[in-house]
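Take a look at this one; I'll ask things after.
For this view, one protein chain was removed and the others were kept in their places.
By written order: A, B and C. Residues from 1 in each chain.
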Amino acid sequence: MALTLDDPNYHFLKVTAGALATFGMYSVLYKETKIYRFFEHMFLGLAAGLSLTLLWTQTLYDLWWGPLVGRTADKATEYGQNGAWAWVLVLPLAALAYTIFSKKHNWMSRIPIGLLIGIGAGQAIQNWFNQYGPQIENSIKPAIPTVWSRFTVPDRNGLPQAALDNVNNNVYGSQAINNLIFLVTLLCVLSYFIFCTEFKSKLTKGMSTAGRLMLMVGFGAIFGTTVMTRFALLIDRMYFVWIEWLLESLPRMLHR
Amino acid sequence: MQYYDTGFWQIVFVAVLIVFLLFNIIRARRGKSLFIRRIAGLSAIDEAIGRSTEMGRPVLMVPGLSGLGPVGIQAVNIFAYIARTAAKFGTPIRICFADAALYSVAQEIIRDVYQSEGFADRYDPTAVRFISDRQFAFAAGVAGMILREKIAAAFLLGDWFAESLILAESANSVGAIQVAGSTVTTQTPFLIAACDYVLIGDEFYAASAYLSREPVLVGSLVGQDWSKLLIAAIIVVLMVQASIEKALVPQTTQETQEGPGLIWTSKPIPARLKKRSDLLENRLFNPRPPAALSPREKRKLNAWEKDSDQ
Amino acid sequence: MRELAQLAPPTTVWTAHNGSTLLWVEIVAALILGILLAMGLSRLPIRLRKPIVAVVTFAGGLYFVLQYIWPQAQDYSKDEIPRGTVEGVSFWLQGTLPTVTNFAQVLGALLLGLGISSLLRIHISQLVKKHKDWLFSLTLIVSMLAMLVFGYWDWLSKLGPGAEQAVAANPHIFPNFARDFLFDGLFINLDAVMYSMIAFFIFSAAYRSFRLRSIEATILLGTALLVMLTLMGGVLVGWDRVVDAVGGGGGGHAGFLENFRLGAIKDWVQDNLQSPSIRAMEFGLAIGGLAMSLRLWLGIEKGVSN
Partner (left out) sequence: MADSTPEARPSLGAKLQALNRNALYLSLFAVVSGSLILTHLTSLQVPAQPQPCTKDTYTLLRNIPAGDTIIIDTGATNSTRGENGGEMEAVFRIAMRERLRFVLYTWQEPQCIEIAKGVIAKINLERRTSNPPEPEYREWDDYVILGFFPDGGTMLQTVASNIRDAWAAKKEKDPAGRERSVFESPVLKNIHRVEDIRAYVNIAMSNLMPTIVARVGRKLPVISMITGVMFPEQLNYYKSGQLKGLINGLVGTVELETLMEKGIDAKGEVGGHAPGPPVAAAFPGEKNYARGMDYYFAFCCAMSLLIVAIVIGNVGMMLERRRKP
């Protein structure tokens, strides 16, 4: 069979299918129609099929089947690997989870599940500091200027390395103030997340209110940055439909 | 874990947090009554369920893409509370999952809820569903369900990613009340924009304590507060310390390593401004490898030195 | 070098040569043993059930907690002999870690069947009961089977055992096309469509809720607008022209006014307001997660281990 995956006819078929799928799914923006329902169910089916395929090809084959049966070296550069029979015990263990469908034995499903929960919890505790320690350290910024001669940070570009290091190493007045603002913001927001005391004093009340407002600033900024990605993807979809399918792929088909 | 230099410090830190939590849990179990401030999003739950009962439309609960971890199980606990109320009123419920393991846990918990409330007959096993473990297939499936079944209330609590807005807006378009909360900070803004009530940050974790008033949970919530205060305190103290050290204490020695064992020796140098890596706080968080190093340690060490130069 | 390849590593009680009968015997035996154990479990008296689950959970967590708190040997390698118990344990922890994490992954992956079976249960019953949506259920099942069959077949022909020859002999057999069509032609596109649809929802959500209703809403709107404007080249250029005009002399020489470039303002907000507030929120979540994990590990969490 000489036909290859980049054959124009086949490619057109594929692109057309994609375009139809696009419009089919978009139809839901108007209302939930039979067309959408069709594509939705197809999507769910494909996804399920894909997951099952990947379950073997990307997880079990490498992580389970490989160690279980081992392999004889195929490359001159490496040793073979022996099979470890104990891996087969995973099967009955996992099977326990499926007792959930039985009224009588469903408690057994809690053994593998419990094990997984335990492992997850353990890992969470194990990684906790590695994950958040750096963030804590990162929030510690010097707030006393080391230079009083000037307030703002000098223009960095075009400076020789030594001078640049000096600038980077110093703390200028403006930076000190920013670092203080950073700290205050951090504390305010943290105080908003204190649940078990009623804030009575003006200060603490003010702090937690300010904290909530600061959160809104953060959220607004995130919103702004995320909008770009979302719109870019929509534009790409439209490009796919209008340009790649309608203006490029279709004419190429017709001119053959 | 490496204990050399300041390595012990982080262990102690985590240990203290854990002690805070356990101590307060025990305290609460001893029957010490503890206060929790009001959380708007959670007061809305009953309202939402009431509304869907009147309309006779289902209540939807989705934990996003949460897997079988702290977040997912926390979400399921909240859902269990909601399901309990729904069971009393006989309000139909739908719970959709993207993770098979969590799905199976939830199915059991919800079934127990209905049984313990004495409404085993009202429990519909297809109410708890696995939709798909592929993010957007999941979104498509749930969105379709929302629109078809015209759900009256949606609880979107858990690990939400890009799909959050698809569900929130679909639910809004059928006029459902939405209570949402995401542990993924980048999604919260969208939930705030689209939903009626939003649990921000660890209000999500506070929820189960708030709803159940279960001593264990309330106690651990107090412990969490203490822990947050501890973090705040550490940051403030170290910040003061770092500021003073940086502004007033010049660096007069340089630590270098010599000899086959790479022994640390500190040599006097002309006084200069301290770099970040010279500061105590930095050293607390980046323990310095000991003398007599193995090859791997040497590699780490070189990396560390390069790091402290920038 | 070739000899080296033939040379298989020595076996232990736990391992046997690839393809050897011994290995298969061991595997079958272990499987039977496992099944028997499982059956034995089902006979367990009720009072023992909870403890067992609790113990299993605790053990699972303990392993990783030990990974964290146990003093770590400076330089672990398979062929070094540990000095003393502490280092011995540390070596054991480091040596077994990959296996344990793989095991957790495999076990978790094997639970996928639970989900798929729930999906199928619902749709097959709809199919049988001729529920009004039975056609769609059929679509779902068919497309699932198609993806499964061709996906696996395609994998066999490309990456599976002895695939190189197969591909060389016949570069693009039908399953490759079928799989490519289902995955690249349909699945990927459906995925992308769903993703792109978010733009519409952002649009309507922003229109609906970005009102100068309260201080909070105003702040949210203000920062969002600020950031959005910095993304639009035209606006940015225009604004900076103004800055230059006022500050005199273009191109980053407007002195103090530099701080009033749109980009600069945005960066300031992000550095000094956004990142600390989000970080504080992260700390809260971190602690909450830690507490939850702790409760789960110790089995004192209500709802799951009750």
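Throughout what follows, contacts are C-beta pairs under 8 Å (C-beta built on N, C-alpha and C of every residue); 3 or more make two chains touch, one makes a residue touch a chain.
Since the model is a prediction, treat every value here as computed from it, not as a measurement.
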| item | value |
| --- | --- |
| Of C:Glu26, C:Asp240 or C:Glu301, the residue in touch with the unshown chain | C:Asp240 |
| Contact partner of the left-out chain, one of A:Ala21, A:Leu44, A:Val171 or A:Leu234 | A:Leu234 |
| Residue among C:Leu93, C:Leu140, C:Leu221 or C:Ala280 touching the omitted chain | C:Leu221 |
| In chain C, positions touching the absent partner | 183-184, 188-189, 191-192, 195-196, 199-200, 202-204, 206-213, 221, 225, 228, 231-234, 236-237, 240, 251-252, 263, 270, 274-275 |
| Touch list for chain A against the chain that is not drawn | 26, 29-30, 58, 62, 75, 77-78, 138, 157-158, 221-222, 225-229, 231-239, 242-243, 247 |
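One rule holds in what follows: only the chains that are shown with their structure count from here on.
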| item | value |
| --- | --- |
| Higher-contact pair (C-beta pairs counted), A-C versus B-C | A-C |
| Separation of mean Cα positions, chain C and chain B [Å, integer] | 16 |
| Between chain C and chain A, distance of the C-alpha-averaged centres to the nearest whole Å | 8 |
| Residue list for chain A, restricted to those that touch at least two other chains | 25, 28, 37, 39-40, 43-44, 46-48, 50-51, 97, 100, 110, 116-117, 120-121, 124-125, 128, 136, 139, 183, 186-187, 190, 193, 215, 219-220, 222-223, 226, 230 |
| Shared interface positions of chain B, touching two or more other chains | 14, 18, 68, 70, 73, 101, 104-105, 107, 131-134, 136-137, 140, 162, 185, 189-190, 192-193, 200-202, 206, 221, 224, 228, 231 |
| Residue ranges of chain A touching chain B (in the complex, touch as defined) | 25, 28, 31-32, 36-37, 39-40, 43-44, 46-48, 50-51, 97, 100, 106, 109-110, 113, 116-117, 120-121, 124-125, 128-129, 133-134, 136-137, 139-146, 169-171, 179, 183, 186-187, 190, 193-198, 215, 219-220, 222-223, 226, 230 |
| Residues of chain B that touch chain C when the two form their complex | 1-3, 11, 14, 17-18, 21-22, 25, 68, 70-71, 73-74, 76-77, 80, 97, 99-101, 103-105, 107, 109, 126, 128-134, 136-137, 139-140, 162-163, 165-166, 168-169, 172, 183, 185, 189-190, 192-194, 200-202, 204-206, 208, 212, 214, 216-217, 220-221, 223-224, 227-228, 231, 293-297 |
| Touching residues (chain side chain C, partner chain B) in the complex | 67-72, 74-75, 108, 111-116, 118-119, 121-122, 190-191, 194-195, 197-198, 201-202, 204-206, 208-210, 220, 224, 278, 281-285, 287-296, 300-304 |
